[in-house]
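The complex is shown incomplete by one protein chain, all other protein chains being positioned as in the whole.
Which chain is which? They are A, B and C, in the order written, and residues in each are numbered from 1.
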Amino acid sequence: MIRTTGLTKRFGGLTAVDDVDFELGENQLCSLIGPNGAGKTTFFNLLTGTLAPSEGSVEYRPRDGDWVDVTDDDPHETALRGIHRSYQITNVFPTATALENVRVAAQAHGGDAWKLWRNVGAFPEYEREAREILERVGLGAEAETPAETLSHGQKRHLEVAVALAGDPNVLLLDEPTAGVSSDAIDRLVELIRDVAEDHAVLLVEHNMDIVMDVSDRVAVLHQGELIADGNPQAVREDRTVQEAYLGGYDPGEETNAGGDAGTGGEAA
Amino acid sequence: MSGDPPALELDGVHSYYGESHVLRGVDLAVETGENVALVGRNGVGKTTTLRSILGLTPPREGTVRLHGEDVTGVETHEIARRGVGWVPEERRMFSHLSVEENLRVATPPDADVNARVEEALDAFPALRDHRTRDAGDLSGGQQQMVSIARALVGDNDLLLVDEPSEGLAPFIVKEVVDALGTLADDVTLLLVEQNFPMAMDLTDRFYLLDHGEVVESGQSGAVARDDETIRRYLSA
Amino acid sequence: MTDVGEEPETESTGGYLRRLLGEQAVHIAVILAFALYPVVYAVLVRTPLGAEFDVFLPRVHTMVAVLYIGLFAMSFDFISGYTGYLSFGHSLFYGTGAYLVVLTATGKVPMLGSDTPFMALLLVAGILAVAVAVLVGLVSFRLTGVYFAMITLGFAEVAHVFIRNWDHVSSNPRDGATIAGGDGFALGVPGVDTLQVEIGRIVGTNLGAVFGLGLGIEVDETWVSFYAIGAVVVVCYFLMQRIVHSPFGRVMIAIRENEERARAVGYDVYRFKLAAFAISGFFAAVAGGLFAGYSRSVAPSNTFDLFHTAEALLAAIIGGFGTLAGPLYGYLFTASVEGVLSTEHHGIARYLRRGLSDAMLSSGAGGVTVADAIGVLVDGRADLYLGIVFILFVLYVPHGILGTLRDRLGGTVAKRLSDRLRSTFGGRHR
Partner (left out) sequence: MTDPVVLSAVDVLVDLFQPGTLARIVLDALSKSALYVVIASGLSLIFGLMGVLNFAHGSLTMLGAYLGGAVMVALVSSGTSGPVRFLLFFLAIAAAFGLLTLLGGAVEVALIRPIYDREPLFQILLTFGVVLVLDELARIAVELYGLQPQSEWQAAMGTAPGFLSSWYGVAGVSTRGLYLFEVVVGALVVVAIWAFLTRTRYGLYIRAGSEDPEMTRALGIDVRKAFTVVFGVGAGLAGLAGVVLMWDPRFGASVPLGVETLLVAFVVVIIGGLGSFRGTVAAAGVVGLTDALMTWLFQNHVAFPGLPEMAMFLVLVAVLVVRPQGLFGVAEVGGH
């Protein structure tokens, strides 16, 4: 549904995303993992058009359609095509109700936003869609609650709900579980599993239990490069991946460092 | 146990980001001279713990004590003046200030500023050549050195070090580890690090944090080679 | 006519009207209160306490200013309060409207004769402002925050300096221009003479007898202007209200709340902001046109000046930022304070000097007499007290009068009060 070819983004001297070829298939759930600063969020920003790549291209294929180049699209254009994202830090409309948050997102897809002489009430279809989505993410009872007064867990659900509005084909979920307590995390995992049924999902997630549990596929970014991409088990056993996660620090070397560090004794 | 109170003690600390309940009753203690690691996955509250100690994210419940003295609710700069140094995530250089100025800012007003700066440059000779350069122009590893040196020029006996290896190339990580290792002998250290083996190497004891609570603690050496523990708690 | 879907189709016309009345109860009450004000005022100043009422109640002339400056403040709030972009050069649009009217009437605008109907002029003024707003906005909306405020201020100041020195306006452009003689501008339904009235300095209409009945109250040109301008302002208010409650309005609010997310869910925010700015400019120009039509003169200081935008800002903050009607009430408040503290005949300073005995006035302590104190602390000192009130509002009532009310009621005032009224008198409708 979406693929990148040689995608590269440089900030000054730093290469945040380095020559990434990646493709996400229909209704596939792929987890994107990697240490902090590996370039995951930059990758998302490139896919949605928030950032323009230094090199390479992004293409998108709607259901039953042909590939189109979306490299130079603006964020609102990729959104209208059907690529939606959620954010790592809750990023919704704070004083609007949960319902209005999703409704206004749904409205973006109907082409009615420029009808400034009509009352919003004249477009019940968006409200209906918003209510359905709120039900789906388990916020049906909180429709009239302002977003800023929801609990953190509920906000994370709303974050996904806003991304679901307008029936996207591709969902980019940036750490939906960030900061969610253990007792509430199961419901979010259920939600991720549920939305993956009818969307292509690219999930950034740090909790490996969840990654291993829900993913069809796992891709690993390290210092901007895609160093592994395959089924969860294979990736977990990949030597390069383990090294990446250990930050290149080999505990066996510590005897060299120990000479002047004086910590060797404690570790042994 | 000596009669002295611990250098740092957290007792049932609850902290929030806005409405988000991040720390759910953290208890930990670091004795004077001890080096302790705080480990856990991303987003479990490690950085927030350090911020709560410094009063940057003041705890809503619980107490933070420095050498037995309650500092909960005290202003950050007051806490810092009681000898707490911070080496934050992503280093946070004053990028438009020169290396030397970065160090001067951190020196207490009553200290001999020039002498302190020279001491710090002696400790990190690699920085000497760059003392007049803007800190923002340095490489990541050099910035990390400045960040550590900056925490040292104050009269600090407790260092809070957050993810020192993050985003650094492997050979630079080794340099940073060396630097921290040297330090570890002279000060009390609370180290947050995702790199589990490295954290274990540098410390005497560890606390494992999960969902805003300490779920396990023990001797660093005992688990340093224990792959099962690594897998179970860090899922790496 | 596709609207039918939302309305209960089986409802009788009478039922629909009653429901509409219920929903609009607050609007109707406010409009009625404004409409009755001149009569009430005229009656009250004839009571034994007339002198006091004269001092403390805003005069009808002041109320006319409340209407057109209130409209200007609403248009300012429309862009600044609803999208969060502080339009610090908003006087640019007000001035454009005002100068267009006066320059046309003095025959200085090519292609527009001095006999162009006033209603058409208002429309032209609005459209001209839309064009200006699009040009200014194309550049300014590349910026945000303080920078946006400053660049719009920059544009307005360029226009301000230009108009102050443009000798096409009059022989002394610093003092502006005046329409000499001639009839007043006609406001009303275009093409239907009987439904038009003249505003401004025009004496004598035959409406006098209707209102004057038995009370001996003369209806003068100020009254006529009050009602005619009031009608235009009401129409403009409902147009803006319509837009605020439309899908478009919800996008404006979404931009204020979180522009990044609004873009991410699929809105081309740049075009929405530009359109909102243009609409807001339109109504600001209409307000300026009304002012010019009423006062028949313009000057840089009361149109393009930074402090004219500040007046709208003051009104919006006191009335309620991000509430459409709030700025009108806000300006009603500031205008009332200004009226009371005015140096004119109806101001409290003259009232005190008339009312207090000479002995009282010349008494005092430390070489400062009561008369001195009045002169220094009261006479024409509205800005001092308004400044203090403004600071207090920013510190303690950041949502303004209407916004605070809205928070207390848990919804827009018009809706919640109406709901409450309907539930109180429930059952009657269904």
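Just so it is clear, a residue touches a chain if its C-beta (ideal position, glycine included) is under 8 Å from a C-beta of that chain, and two chains touch if they have at least 3 such contacts.
Computed from a predicted structure; not experimentally measured.
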Option touching the unshown chain, where B:80, B:138, B:209 or B:223 are the choices: B:80
Using the touch definition from the top, which of B:6, B:43, B:88 or B:181 touches the missing chain? B:88
Per the touch definition above, residue among C:117, C:154 or C:182 touching the missing chain: C:154
Of the listed residues C:49, C:189 or C:388, which contacts the missing chain in the full complex? C:388
Of the residues in chain B, which ones touch the absent chain? 54, 56, 75-77, 80-81, 86, 88, 92, 94-97, 101, 104-106, 108-109, 150, 154
Since one chain has been left out of the picture, which residues of chain C touch it in the full complex? 86, 139, 142-143, 145-147, 149-151, 153-155, 157-158, 161-162, 164-165, 306-307, 310, 313, 317, 376-377, 381, 383-384, 386-388, 390-391, 394-395, 398
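Everything that follows uses one rule, which is that only the chains that are shown with their structure count from here on.
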From chain B, count the fewest steps through touching chains until chain C is reached. 2
Chain with minimal offset from the mean of all protein Cα atoms: A
For the pair chain A and chain B, the C-alpha centroid-to-centroid distance in angstrom is 30
Centroid spacing, where centroids are CA-atom means, of chain A and chain C in whole angstrom: 47
Hey, which residues of chain A end up touching chain C in the complex? 48, 50, 74-76, 79-80, 84-85, 87, 91-96, 100, 103-105, 107-109, 112-124, 162, 165-166
Please output the residues of chain C touching chain A within their complex, sorted ascending. 3, 5-6, 242-243, 245-251, 253-254, 257-258, 260-269, 272, 275, 279
Tell me, which parts of chain A touch chain B in their complex? 35-37, 149-152, 155, 175, 177-179, 181-182, 206-209, 211-212, 242, 245-251, 253-254, 257-258, 260-263, 266-268
